[in-house]
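Here the structure comes first, spelled out in structure tokens, and everything after it is commentary.
Only a single protein chain was left out; the remaining protein chains are all shown in position.
After this line comes subunit A, so read on.
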Amino acid sequence: MNTRKIVSLTMLSSFLVLAACGGNGNDNSNSGASASPSAGASSSASASQPAKKVELRMAWWGSEERHEKTLKAIELFEQNNPGITITGEYSGFDGYFDKLNTQIAAGNAPDLIQMGGNIKEYAGKNSLLDLKPYIGQTINLDDFTPSLVREATVDDKVYGVTLGVSSSALLYNASMFNKAGVAVPTEKWTYDDFKTIVQQIADKLGDGYYGSYDLSSDSATLASYLGSVGKELYRDGAIHFDKQDMVNWFTLWSDLRKSGAVVPAETQVANPPTAVDKSLIVQGKVAIQSASASQISGFQALTQDQLGLITFPNGTAGSGMVPPISGQFITAYSGTKHSEEVAKFMDFLVNDPEAGAILGSTRGVPPSAKIRDSLAASTTATDKVLYDYISLVSEVAPDVDYQQFPVDTEFTKLLQLTSEKISFDVASIDSAVDEFMSEVNKLLAKAQ
């Protein structure tokens, strides 16, 4: 009797809750529908009476700052182009590509898709639209470094427009240069200049101060060094340097280490330059380290010293700088029905000064030189240094199609290991390099 009552009560109440929420749900979907962009679009469209009404969807991942800025840019575009509405489909990074894969499989992918380094994978699956017919027409890429376009090119078809770039760099502590009375280098400096400068700084500032970190373990610096002597780290499945190049490389650093110009091995391991909170640049004890250019804001935030960015030194064959690389692309779904409008929006994202001002560097440094220049005038001092540096690299870097070492992480580890063997005096340069060369070839064989 008693239990029966309870049960009928629970049943009753659960049905009531269900019914109530069912009603709620209907209300939700009704109000949702009336407030949805399509309704808004029809009212604004009827106001300006354009020929047709186009609805686009754009997917991107990010954190709330990027969501906010991208939505603002979309609103601006919609104001300038009555009749086109763009619905943002944004999320965090988790599951972004899983969702995209499902949508592509069902033929329901968004018209505009933010992509990362995996752009070629999707281009290979024929999921992306070839933008070549629009480049030079709707999409203007004149202010882009050619290498940025090549990064999105597969089989002579262009699948994406770069939204943000970054570049490797030497990060220096300008205040230490001042203190030592040494002039800050220009992009024309050579490896001989580098040796002189770091030696001077270490000598002038005394014990515990160094001109530079030991960069023999840094693959970005090595890649640029090889380029500057007319060699290449990697191209088309093979290395393009020999044992002598590596011996020269490690000897350069070994000499500097012995003369006290660069950080000794123990200190380097205890205070790795990659950790912002441990870097001796921030503490004003080392004047130069290697970094990704965009890291400067993180480093600068932790110190009163003035930091700057400079290109890697020149060698016998000139500059070995790697051109700025794309962080992210905007791509179009191959099944889009409105490719002209999609192209228009892509051009707006990268070339419109107002959009540039809204987006800032939320996806990396803007790829267009003009936008960078206009932003540099109004931005913070640190961002200005960054923008100017990217422009500088775009100018001095030779226009080569840089290819990254295929098993990059393992290569970096191998280089680090070899460097430490030498700096801790476990092996001679000659034997360490011999082993390095054979290990590199093993890595290449593995990558095939």
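The working rule: a residue touches a chain if its C-beta (ideal position, glycine included) is under 8 Å from a C-beta of that chain, and two chains touch if they have at least 3 such contacts; residues count from 1.
Here is the rule we use: contacts and distances are computed from a predicted model.
Of "Carbohydrate ABC transporter permease", "Carbon monoxide dehydrogenase small chain", "Helix-turn-helix transcriptional regulator" or "Hydrogenase", only "Carbohydrate ABC transporter permease" is the UniProt protein name of the chain excluded from the display. Set against the missing chain, the residues A:91, A:186 or A:403 yield one that touches it, A:91.
For subunit A, the residues touching the chain absent from view are 3-4, 7, 11, 14-15, 17-18, 21-22, 24-25, 28-29, 32, 35-36, 57, 61-68, 71, 87-95, 98-99, 102-103, 105-108, 116, 277.
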